[in-house]
Every structure is written in C-alpha cells, then in structure tokens.
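A protein chain is absent from this complex, but the other protein chains hold their places.
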Amino acid sequence: MVKFLSEEWIEYGKNYILEKLDPEKDMKNITTSLLGIIEHVPPNDIIMSFYLELKDGKLNDFKVNNGDSFQEANYVIKGNYGIYKDILQGKIGTAMALLKNRLQLKGSKIEALKIIKPLDGLIESLRDITDEFEE
Amino acid sequence: MVKFLSDEWNNISKEYILKKLDPEKDLRNVTTSLLAVIEHVPPNDSTMNFYLELQDGKLTNFIVNTGDTHVGKEAVFTVSGNYGTYRSILKGEMSMAVALLRGRLKLKGSKMKALQIIKPLDGVIVSLKEITDEFEE
Amino acid sequence: MSLEKVETMQKISLEDALEIAKKGSHCGMCRFDFLGTGICPSGKKYGFLAYWPQGRMQIFKMLMSGKVKPSEKLIEIANSCTLCGICDKQCNFATQLRPEKVAKALKDYTNNLDKSEYQEVIEDDVIKGLREIVGEKWATNDPVIISSYVQTIIHPDSELNFYVVMPENAEEISKIIKFANQHNIPFMPRSGGTLLSCATPTVLSKAICLDHGIIIDLLRLKKLEVDVKSCTATVGAGITAFELQKEAHKHKLRANLAEAGAHVCSNIASTGITSTWQNRYGWAADNYIDVTIVDDKGTIRNNSDMEIKNPYTTERGFTDITLSPPGIITESTVKLHHIADDEDVILVPFEHLKDALSMIIKLAQRNVGVSLIVLSRKYLSEFLCPTNQIAKDFEYICKNYLKLNYVVDVIGNKDDKKIVEEMAECTIDKSMIKTLILGAPKLASLKNSEFLKVLSEEKNPCKAIFAGPMRKHLEKGLDASPEQIAKVFDADLQDFFKKVYSRPEMTDIIWLHSFRILPSRLMRQRLFFAQAGMIWSADQDKILRLVDMLSKVCDKYKLEHMLGFILPMDDGKYVFFEYDYYYNHNDPDATKRVSQALIETTEKCLLMGDILMVLNYLFKGLYRKEHVLYPIPKGISDEDLALFRELIVSILGDEFKW
Partner (left out) sequence: MNQNNVLSSDKISLEESVAIAEKGTHCGMCRIDFLGTGLCPSGKKYGYLAYWPQGRMEIVKHLKEGKIKPTEKLIEIANSCTLCGICDKQCNFATQLRPEKVARALKDYVDKLDKSQIQTVEEDDILRGLREIVGKDWATNDPIIIASYIRSIISPNGELNFYIVMPENTEQVSKIIKFANKNNLPFLPRAGGTALSVATPTVLKNGICLEHGIVIDLLRLNKLEIHPESSSATVGAGIASFELQKEAYKHKLRANVAEAGAHYCANIATTGIVTTWGNSYGCFADNFIDLVLVDNEGNVKKHSDMGISNPYTTEHGFTNISLSPSYIITEATAKLFPVFDDEEAVLVPFDNLKDAMDMVIQLGRRGVGLSLAVLSYKYLAEFICPNRKIAKDFEEICKNYIKLRYVVDVICDKNDKKIVEEMAKYSIDQSMMRTLILGSPKLASLKDSEFMKILSEEDDPLKAIFAGPMRKHFEKGLDASPEQLAKVYDKDLQDFFKKVYSKPEMSNVVWLHAFRILPSRLMRQMMTMGPGGAIWAGDKNHILKWVDMFAEVGNKYNLEHALGFISPLDNGKFIYIEYDYFYDHNDPDVANRISKTLLETTEKSLVMGQIFTLINYLFKGLYRKEHVLYPLFKGLTKEEQELFREVLHSVLGEF
C-alpha cells in the first residue's frame, strides 16, 4: 500500500491496470488522454498533476508532475486535493464530483462522461492500492 | 532625428520631454505611468514596449523594452496596438484618443482615467513626434 | 418600354450628369430588389461598389473633380452597365434621381478617352497576399474602384491608398485580419454604408472613416436560413434588412429590423437595431440568439462560447465612446416573431407632442401593440409622399390646416386596436392611410383650396376629415388611385409606377413598417443628420424640455430641423428619440453648422442627465441592454464637461474650438 501520487503509486497503478483491467471489457478499447490537476496539495499547498493516456484501451502513459506546467490532453479535470482524496477513498464518484462542480472540466462534457465508466474502473483499482494521504 | 524605439530615440525623447514640457502647464502635475506595447514590429514581427512614468508632471522613467511586459513596474494603464498604429500616431495622422476609441489601441485599465490624462499625454506624444522620423517599413 | 429606351438613349451632358451624381445620397437602395424589378446585373456580377449605380455616381464625381484618374477597370465598370433601367426605377421611388443617365454619361466619357489617359495599376505584395486569401477577382487596389467607396467609408479628402477585398466567409475574414496585422495595415468592414455616409460630411468623418488600408466589403456573405421551429434565422453579414424580412414573411414570421438597405449584422453591432417594434421585440442583445464574430486579432468566436471574455457588457459613462465595432459580425442567429392573423394598424393624430407622448408610453408600459411610435408630421409627409415637393405641401397642410403635428402610430392585433380606439378621440384607419398615400399628390394640390380653409375652421379638423362628415368628401376628392400617383413620375416611368402602386403591399402600412423601404425618402437629394438618444421616460416634461432644447440649438445654427420620431423601449422605461437636421451635404458651411449643433446638443444632453446619447451607445448593440441602459446616466458635472470637451477636441481635431 502506497501514498497518493508517490513514485510507487504510479508503478502500482500502471501494473494494476495492465494486469487487472481488460482493454476491451473494462476499458472499451478507448483511446484518450486525461490530465488531472490537483490544487492545494498539503503540506505546502502546491499544485501537482497526473497525466494518463489510453490507447485502444491499453495504458500508454501514466505519470505525475509537480508545479503548474501541464501536458496537453483530450480533457482536463481540476480540483483540490481533498476531492481527489474523497474520490480515491470512494466517498464520491468521479461523475458526481463533476456534476457537483467539485472537479472542473475543460473539454467536452459528453466525451468526458463517455469514459466515466471505464475511468471508474481505473479509480477502483487505484482505490485498492492507495491508503496514505497528506493531511 | 532618430528611429522609433532605438536607444537614441529613447534618450533624446527623455531629454526632450524634460526640457520642453513644463510639468505644470503641459503635464498638469499628473502622476501616472503608461506601458505601451507595440506588436508586429518589423522586420521580425517582434513585440516591444516602452514604459513611461510621470510624477507630479516630471518624467521619472522612460524605458524601451522587448516583449509585452515591463519588468518590475506595474503601469497604471497599458495600451497595446500594432506598430502601424503607433507609426500613425507619431506621424500625427491619428490622435491617441481616436486610436483608443476606434479600438486601434487596446486599453487595460479605466478608460475614464486614461482619458483624463489624454491631454498631458498628447503633449508627450507631440514631443516624441518632433524627434521621430524613421520607422521600420 | 419604347418610350423608355428613347429617353435613356438621349445624350446627356457631363454637367447634367454631375448634377445628378452630386445629389446621390448613398442610401444603397439600388443594391437589393425592393420593387420586384430585379437588381442591377453588373453590380450583382462584379460585387464591388463601383459596379452598382451608387458607385458609378460616386466615380463620376471623382473623375470630374480630377481626384481619380481613369484605369483599365473604368472601362469594365462603364461597359458592364446594360442600360436596363432598373436603377432609374428604384432610385426614382426613393430619391427621384436618374442614375442611368450618369451611367450613360460615364460610358460616353470613357469611350472618348484615349489610351494614354489611363493610369496603370501595379499589383503590390499586399494585393498579392489578399488575392491568395480571397482569389484573384475579389481583391483590388484599382483607384477607380476604390474611389467608388469615397463618402461611405473613405473621407473625401484622403488619398486613395486603400485596398478593397470581398471575402466570402468568416475564415477568409480571419485570414485577412491576421494578414493586415502582420503588415501593420489598418482595416475596416463595410456593409450597407449608410451610417458612414451620414457621418462623412460632418465633423465625425475623420474619426469614423478609414484613414488608409484595407476595406473589407462584406456583401458576399450571403447566408440566409430561416428555422421556423425555433423562430430564428441565420443571417450572413451581406444580407440586408429587406432580404431577411422577405424570407421571414414567407413563413409568417417577422424580424426586428432597421431600414430596408441596412445590413442586419452590422446594424446589430452599430445601434442594436432601432425600430418601431423594439418595445415588444427588444433591443440590443434581445435581438439575437447568437452571433459569430471575428475579433481584431482575427480570432473567430461565438457569443455562446464559454471561454471568451464577457461579450455582453460594456463600460458605462459619458467617456465611453466607441467609434468602431468590437469585431466583425460575420453571421448572426436572430430571433423572428409570430405575425398575428388579425394584425391591423391605427394612427392617432395629435396637435401637441405632450399628449402623443403620454399615450405612447402608456401603451408601451401595458404592452399594447406590437409596433409603437410617435411620428412627426415631417416624417409622415416624407414617408407618404412620392416627391419632395409634394411632401413639403403635405406637411404644410398638416401644420396649418389640420393641426396634425404628430401621430401615435400603432400596429397590433384587433384587441390592441380596440384599446387604442377607446383611448383616442379620433383615429386614422388602414384604408384612410391607403387613400392618403395614393391621394397625396391631389391633397398637396389642395394646399390653398377653399376646402382646406373651411376645414381649418373646424374645432377639430382631424376629426372632421378622418372620422367625421367630411371624410367622404375627402376620399372622393382625392380620387386616390395608382393612376393618379403615377402621374408625378417622369413620363417614361409612369406605366411602371402605376403597376408598382397597384401592388397591395405598396399601400399596406403594416408591410411598409416591416420592410421599411420609405425611410430612404428622407435622404432624397440631400442628407440629414440625426441627433439621437435614449431618455428615461418617467419624467415626461423632461422629454419635452429635451425636444425644446434640440430645436433651439438648431435655430441658433440656422438649420432646417424637426423631431423625427419618439419610440418606446424596455417596456416603456425608456424612449428613443431621433431629431433630424436637414442640410445640403455639398455645402461646407452648412456641414460645419451641423457639426456645431451636434456637439452642442450632445453636451446639453449630457448635462441634463437621464439620457444615453448616440455617441455613447454607438457600436454597443451587441451587449445586454441591461448593461448599456443601467444604471441610468446621471447629469455630468462641470469638470466632466471640460473632460468631455478635451475628448471631443482630441477626436475632432483642433479646428473644432469653443
């Protein structure tokens, strides 16, 4: 079990997706990329982001960045550390977070929502491996 | 007579304004600062700017820079437009006010404030006019 | 027909032609088909203003004054005219001119030129670049073509260092603008050109015309689609008010529009569309669902885009003057409105403005009627009468015999009509208006008649003549018929105008309110400048004081002047007023006085407060009226006035002193 956004977290995440998630069944063979911007990361109130890229349902890229230089992505979600934490702890669904404006979305809502389900699968997998958060 | 935005231009204008413009009569003792951004400067289509600062009608700062920001100083207001517009203004083909009202110059900051010092600024422009004769074509 | 041919074949001296050309008022009525004649074939084919009757008249003036030298294109321009006579018919309806004679003279003039007199036009890099964007045919730097744009976007005194480009869509416009910025060349869009032609002779000219650079003529953006379901129409920047209305009416829908010749998109941007329908149909942003705009960086955006800067608000205050649109509207999705089956019209005559005003405001607050306006007798006469002279006599009769100085002019359904009739002492109905239109010449001829003398002794002449016992006599006496009215036109056009006036719509006042082909008559053979604004309507005495002030200033400057109209807006919370100065735009002294009157009245209005002057709402038509009209402008202080004067001087130049 690892800490949110840590090196290990990424590694676990990658492996988990590759092993556990079927590109066709779970990921619907989608090709897309997602940039998640995380604001107010404790303890120093910094900004971080993770970039995730799927090709035909297969994980192509998954990395974490510090600071506010961001990578181009099909769509971008933005929110504070707390909401990501809630999502990863299963307190709130990604779609719900979007509809409640806890996550702001850049890009087409339709496109975003189309991959909500597979994304949930991914979150699910990350949920199982993430137990530690900054307080 | 010198070339717009050249170092000489910068220096000579400074002296000229200090010499020829009376802080009270011409510049009405205004205290303000103006950042003028010049886009599409030939030949390399670059962006330049000059920053101009008046205190109680005295010129306290006048610097030419590249890029669209003036390092360090926050100007009271910022006007931006393309090289051609500035050329027309300095050639006396168009007044600064008209340039503003016609959207040739874009203004950041209160139009009210800007127009209140338009007169004194015209004074400055006129003096710049006197010494500027050469432009990139 | 044969008679017509003969007429036009007769030679005409350059002097005579020049006389005609000078009277051209650039009303643009020759660029769309409002009489069912079809439109000028050469204009339609070549597009540039130079190929339209209006352009040929302008070119002729320029050639005669030596301001422009012949070029290869001149031959094409002269010869492209087929002498079909359409322009004479259209122009006669509006301003009683014969543009074809000028076209004829132009032909003669060019044919007599010798090759050596033609100047050569070289294609420079800029024109090359523009042609890469729009294609060979649609960009030019030919001085003769450029000269046709003088007075409708180019100041008469400026050199002709311009380019004219006619893009076909927003993408091309975006490219043109980026290209222009790249090369530091100013640019400006041109649509109908009437607004510019009104301002050009005045002090505003230099400020509002393009000093040099690229004229973007939008005539080719011709998209026009009506969506009946959502009651909307998608309208390209090249579409005139008349063309849109025609399309809308096919579906029993109506658009809220300016004068027939004004282009819809540019009109939204410039004044937000001022019409008698605006109390019901709305003003400014109320008029459209969405617009596509190319901004001055060349970026294309819609007002429905989320990531753009707030497109619905503007700075307020008397210093917020804008002399160019916030961008080029290339397309707009405008609202259309249902036309009730039982629409009818009713006019209520008044002697005093006060009474007319209180009625119109009451109707507006209670949302009675679809079209609401107070017209001055001047407007009424100009609209109804086929010629200037007849209009003059008609107005004289209104003033001296009928005591008819104003009419409250209402279009509404039968219920609205009842309401108005109950409020009014006497009214003029649709059939009576038809009688007045067709009988105008006869009525004018009665100017000094016994009949009118008798009438004028009645306690209430209007009542007697429109609703009382004398109505029958009047109707009989006027013997109003297409034949009668046709007689006032040139012999060779009488058959044509008989047919025109036999068409129901030409005497259908509702149709005329929707299609607005009559206002062009205000400009016949001379120009007028309209001082206009919007004034908060709760204090009706103040509105009267305003009108009073406007007339006093005009007297001071010895100008022919008259209130044009007052119409309510924003549920009657405001009224829009237009006050007109008439003058000869070829007389520099007169124009100078117009300018002075313009500035002086603007100042006085600013001091009065509660008024939003034309200078302050120009080019704000894209914004929400709530952000333009509110908070209600307060009267300005003396320091503010000083600031305003400084501003005016820096706009108008030092030749303008107090």
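Observations on the structure shown:
Going by the order they are written in, the chains are A, B and C; count residues from 1 in each one.
Note that a residue touches a chain if its C-beta (ideal position, glycine included) is under 8 Å from a C-beta of that chain, and two chains touch if they have at least 3 such contacts.
Model, not experiment: these values are computed from the prediction.
Contacts of the undisplayed chain with the visible chains, over the whole complex, involve A, C.
Within the full complex, the residue among C:Gln119, C:Asn310 or C:Gln389 touching the omitted chain is C:Asn310.
Note on the undisplayed chain: of the listed residues C:Phe93, C:Tyr163, C:Tyr288 or C:Phe644, the one touching it is C:Tyr288. Summary of contacts with the chain left out: across C:Lys115, C:Lys229 or C:Lys472, the touching residue is C:Lys229.
Where chain C meets the missing chain, the touching residues are 229-232, 280, 285, 288-290, 303-315, 333, 335, 337-338, 340, 365-368, 370, 413, 415, 418-419, 536, 538, 571, 573, 624, 626-627, 630-632. Interface with the hidden chain, as seen from chain A, comprises residues 39-40, 42, 45, 80-83, 85-86, 91-96, 99-102, 104, 109-110, 113-114, 116-117, 120.
Keep this in mind: only the chains that are shown with their structure count from here on.
Taken as a contact graph, with one node per protein chain and an edge wherever two chains touch, the assembly fits none of the named shapes, being neither a line, a ring, a star nor a complete graph. Chain C has its Cα centroid 39 Å from the Cα centroid of chain B. Centre-to-centre spacing of chain A and chain C amounts to 59 Å, using the average Cα coordinate of each chain.
Computed centre separation for the pair chain A/chain B is 49 angstrom, with centres defined by C-alpha atoms. Counting partner chains per residue, chain A has no residue touching two or more of them.
Chain contacts: chain C has no residue touching two or more partner chains. On the side of chain B, the complex with chain C involves touching residues 39-40, 42, 45, 82-85, 87-88, 93-98, 101-104, 111-112, 115-116, 118-119, 122.
Put simply, chain C touches chain B in their complex at residues 181-186, 206-207, 211, 296, 315, 317, 319-324, 326, 643, 646-647, 650-651, 653.
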